[in-house]
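And then chain A:
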Amino acid sequence: MDKVQLLLWLSMALFAIGLLGVVIRRNALVLLMCMELMLNGVNLSLVAFSHQRGDAAGAILVLLIFVVATAEIALAIPIVLLLVRHRRSMNVGEYSDLKG
Partner candidate 1 sequence: MGDAALLNLMLWLPLVGVGLLLVARGNDLRTRWLTLGVMVAQLVLTAWLYQRFDDTAVALQFSTDAPWIPQWGVQYLVGLDGFNVLLVALTALLGPLVVLGAFRSIDRDVTLFHVMLLLLQFAMMGALLAQDLFLFYVFWEAMLIPMFLIIGIWGGSRRVYATLKFFLFTAFGSILMLAAVIYLVVSLKASGGVSSFAFTDLYQSRLPLDTQSLLLGAFALSFAIKVPMFPLHTWLPDAHVEAPTAGSVILAGVLLKMGTYGFMKLGFPLFPDAARMYTPVLMTLAVVSIVYGACLALVQDDIKKIIAYSSISHLGYVMLGLLSLELIGIQGAIIQMVSHGLVAAGLFLLVGMVYERCHTRQLDEYGGLARLIPVFSVFFMIFTLASVGLPLTSGFTGEFFALLGAFRAAWPAHVAGNSGPLVLAVVAASGVVLGALYMLRFALTFLFGPTKAPHQPLADLSGRERLVLGVLAVAVFALGLFPAGVLRKTEAAARSYQALVLTPRLPGGAP
Partner candidate 2 sequence: MPDRDTLIAMLPEHCLLAGIVVLILLEVFGVRRVWPTWIAIVVTCVASVLAFWLSSMQEVWQLFDGQLVMNAGVLQAKGAVLALAVPVLLMSKSEFSDGEFSLLLLSSLYGLSIAVSSQNFLPLFLGLELASLPVYALVLLAYRRPQSAEAAFKYLVLSGAATATMLMGVSLLYGASGSMSTGTFASAMQGGAGYAQAAAILVFVALFLKAAVVPFHAWAPDAYEGASVPVAAYMSTLMKGVVLLVAVTLVASEPVTGALADLLYVLPLVSIVWGNLAAIRQNSFRRMIAYSSIAHAGYLFYAIPGSPSARSGAVLFYVVTYAAANLLAFAVLPRHERDEKRDDLENLRGLYRRDPVAAVLIAIAMLSLAGLPPLPGFVAKFYIFRNLIAAGQTTYAVLGLLGSYLGIYFYLRVIVRMFMAEREVAANEPLWAEQRADGMSQAAGWLCLAVILVLTLVPGWFIARL
């Protein structure tokens, strides 16, 4: 079993768990955290490949992902705040006025 392979499996698992979390968890903040988990999964695979190749590009992408993730969270949190204030609930399932 090689190391990169192992890390990849872990990375995939994190990605999938993150996605699953978005599907099944009701709490909006937990949902956001699960999205972070997905990105972490991606990061891991990028680092693993970068390590395997001895190439910096993967690592640089990881760095960029850090920044983007931060920016996304910085934007997401106020939106969630707005929703929570209006809805008095953290339950994402209740944010379903728009449908049909």
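Basis for inclusion: all candidates are chains of the complex that A comes from, given by their letters.
The criterion applied here is as follows: a residue touches a chain if its C-beta (ideal position, glycine included) is under 8 Å from a C-beta of that chain, and two chains touch if they have at least 3 such contacts; residues count from 1.
Given the structure is predicted, the values throughout are model-derived calculations rather than measurements.
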Only one of these touches chain A in the complex, so go through 1 or 2 and give me its number. 2
Of chain A, residues touching candidate 2 in the complex: 4, 8, 11, 15, 18-19, 22, 28, 31, 35, 38-39, 41-42, 45-46, 48-50, 52-53, 55, 57-58, 60-61, 64-65, 68, 71-72, 75-76, 79-80, 82-83, 86, 95-100
